[in-house]
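The following block contains the structure, expressed as structure tokens.
All protein chains of the complex are present and in place, except for one that has been dropped.
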Amino acid sequence: MKFDSIFDLVPLVVFLPLLGLLINLLFGQKLGEKFTGITASLATGLTFVVSTLLAFGLNATPNPEPIKLFDWISLGSFNASWSFRVDTLSVEMMLVVSGVGTLIHVYSIGYMHSDVRHNGDPARYRRFFLFMNLFIAAMMILVCADNFLMMFVGWEGVGLCSYLLIGFWFEKGKDGIGNAEAAKKAFITNRIGDFGLLIAMFLIYWNFGSLDFGTVFAAAPTVAATHPTAMLLITLFMLLGVTGKSAQLPLSVWLPDAMAGPTPVSALIHAATMVTAGVYLMARSSAFYALVPTAQTAVMWVGAVTALFAATVAVAQNDIKKVLAYSTISQLGFMVAAVGMGATVAGMFHLVTHAFFKALLFLAAGSVIQGVERGLHHLKSDVEIDPQDMRNMGGLRKQMPLTFWVYLIGGLTLAGLAPLSGFFSKDEILVASSQGHSAVFVVLLIAAFFTAFYIGRQILMVFFGEPRSAAAAKATESPRVITVPLLILAALSVLGGLFNFPGWLVMDHWLARTLGEGEPLAFLWSVAEISFALALFGIGFSWLVYGRKSLPKDQPDPIQKGLGPVYNGMSHKWWVDEFYGLIILTPYKAIARFFAKPVDLGVIDGAGNSLAAATKSLGTWLRRFQNGYVRSYALWMLIGLVAILTYLVLR
Amino acid sequence: MTPQLFVFLVIAAIAVIAAVAMLLSRNTVYSALYLIVNFLAIAAIYLSLGAPFVALAQVTVYAGAIMVLFLFVIMMLGAEKLKEQEPLKWQRPLAIFLSLALVGEAVYALTSHIGQDFLTQPPTDTLADPKAIGALLFNQYSLPFEITSIILLVAAVGAVVLTRAGKKEEEKS
Partner (left out) sequence: MIPLVYYLGLAVILFALGILGVLLRKNALVVFMSLELMFNAANLVFIAFSNFYQILDGQTLVIFVMTTAAAEVAVGLALMVTIFRHRGSIDVDQTKDLKG
């Protein structure tokens, strides 16, 4: 590797995590937990350093050439190489992934130390960090790729790591296979999305003759003019890929189940990075979407409906992580809707701020869960309670003050209260939708109201009121290795608004170098006021229902009386899983059973078996000719002789 | 009806009748003797076809040596009268039918392809005298000749070995 420019450092972003993986693989078990954790965090940290160096490099040269490592596939006219693209969009993603990733790695050193002891298998500590480093490497491949094929490698890689990490405690969960089932569900649902992306890639190659980003996006307008249907299909299939990876409807069902993995996994993969890969893909392909208005409408509506749907479900969930999972789906819906509207910068801004505050919320939730587990451990009683169920918590702000404050900051950012970062990013999206897409604007507003309501509900249920279980009463604060990353993330959540503060519009200009100069969105005071008011209303309403008096334990949720059957629907996530089970799984299983028993066993095995049986019966029949009498053998010879003679005579 | 044809028919009749008699006879010694008659008739036909050496060889080797050997063995093994129940009932009619079919087809094929125009030659003195046969045997057919001698050697040794092995077993038991 020659180092003439700073950009030649880019392969390191992939190789550093792989190096960390290798070191931990070979020496981790011997050198202990601390070594493993520090190596993994260091690898990710160094990746962050490299990313910042690249960012500084980009200040000088805005659009460097892609760095080619080597030729990968060269078949006839199809060429794909392993080359890294360093531009503002990819560096932005790199910074987010490696930065938040490093914080989560440090957090995991402490978290997993308790988690493996709580779940009874300390030897698995090393495995966790191996998979995490592998994930970072795969995610880096995804964001730095210069062609669709390499990006797909990263795409699949993060899907694989998600599977491995969701099923980390593979023998636990419902009936002993619950976690494995959740991992399988994630992988399979992702696969359906990957299928869409693959078809899109095939179509791209077919129509453009290449998969390189440079070639393809430059030729996009020409191809859109000559083959509009192809372009439409490409964008729609890509949308399918995005719904799979970014958990939009109809493929959002895997994300809530993915909470079966350890909390740092939920934070890193299912909040900050992997699920945003879909948004990144669409941002990268904005050249395509700009040319196909139909696809843009489709994307926008998929995002908007998902945002509302998930926000309603989050209101009625009782597991602390499930609320955050549905919240992630909802916020991803916001991002996808933004990109669909053409406001790519708004979508990417929300991606960055969401990475900060959602990771913060998840990590803080992990701190809460471990606090309750510590309380449970203190009690030393035989009572088994679910440490993740919010109905068992309450009043934790007295026991875990630091966690409470950071959680509050994260929650208010999510709700979109100014001047926290979430306000600015969500506001930009709302402004974009208010200009020309009024229906979507209304939907997103309703979703924003629900967002504020459910996060207020969560904070009030967990931290305020009286402890609803003895374990909660005995909860203690988490150690510094856990709380320090929380503090850093909280700071980022507060200050993140500066990344694209209206007027300065740093990110707009930054991304414009890659995505082209678009019209930056003006800051509309009207929209800002509406969204701020909605956030206040949401939080205020939640205080009315949950905050005025402490929620006693074992009582049903107060809004259940008010909403009745709607609450039922919300808490059962509108029965999506059951619906899929009915229309897809049951027929599929019936078909599979049909093909297994009658077709496979009956026809195919039967064909083989009947061949054997036929041979056997033929043999048995032929055996009768060997009766041992020499004279009958001679007779057969005579019969043959006469037959040949007859044939010759008659010919 | 030329004299040659008449003679031929008589001799042929003798041969066929002797063969049939050999088949039907219940006494094995009689069968052997009928076969000797058959051989002699065939030797006569050989003579009429101008193969004197072969005819004499037939009489000497076949009728003289082989059949005598047969008779020796018949005497040794006892010319028993075997019970004639057929374990394979349909064999007899089928065999007869097939043999008749064989004869019929062969005759049909022969007459349609060869026809009655092809006539055999009368015997000459010089064509098939032993000198000529000897010349052929030792020049063109010398290899088969030598191999035949080996066959005879093998047969002789084999016969001795087979009967000796049997004897050894008998002595053991």
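Per-chain residue numbering starts at 1, and chain names A and B are given in the order in which the chains are listed.
As a convention for this text, contacts are C-beta pairs under 8 Å (C-beta built on N, C-alpha and C of every residue); 3 or more make two chains touch, one makes a residue touch a chain.
Keep in mind the model is a prediction, meaning the values are calculated, not measured.
Although one chain is not shown, part of chain B still touches it, namely residues 4-5, 8, 12, 15-16, 19-20, 22-23, 28, 31-32, 35, 38-39, 42, 45-46, 49-51, 53-54, 57-58, 61-62, 65-66, 69-70, 73-74, 76-77, 80, 82, 84, 87, 91-92, 95-96, 99-100, 102-103, 106-107, 110-111, 114-123, 127-128, 132-133, 136-137, 140-141, 144-145, 148, 151-152, 154-156, 158-160, 162-163, 165-166, 169-170. In the full complex, chain A contacts the hidden chain through residues 623-631, 634-635, 638.
One rule holds in what follows: only the chains that are shown with their structure count from here on.
Per-chain Cα centroids separate chain A from chain B by 97 Å. Taken together, the chain B residues at the contact with chain A in this complex read 87-88, 91, 94-95, 98-99, 101-102, 105-106, 108-109.
Touching chain B in their complex are the following residues of chain A: 627, 629, 631-632, 635, 638-639, 641-642, 645-646, 648-649.
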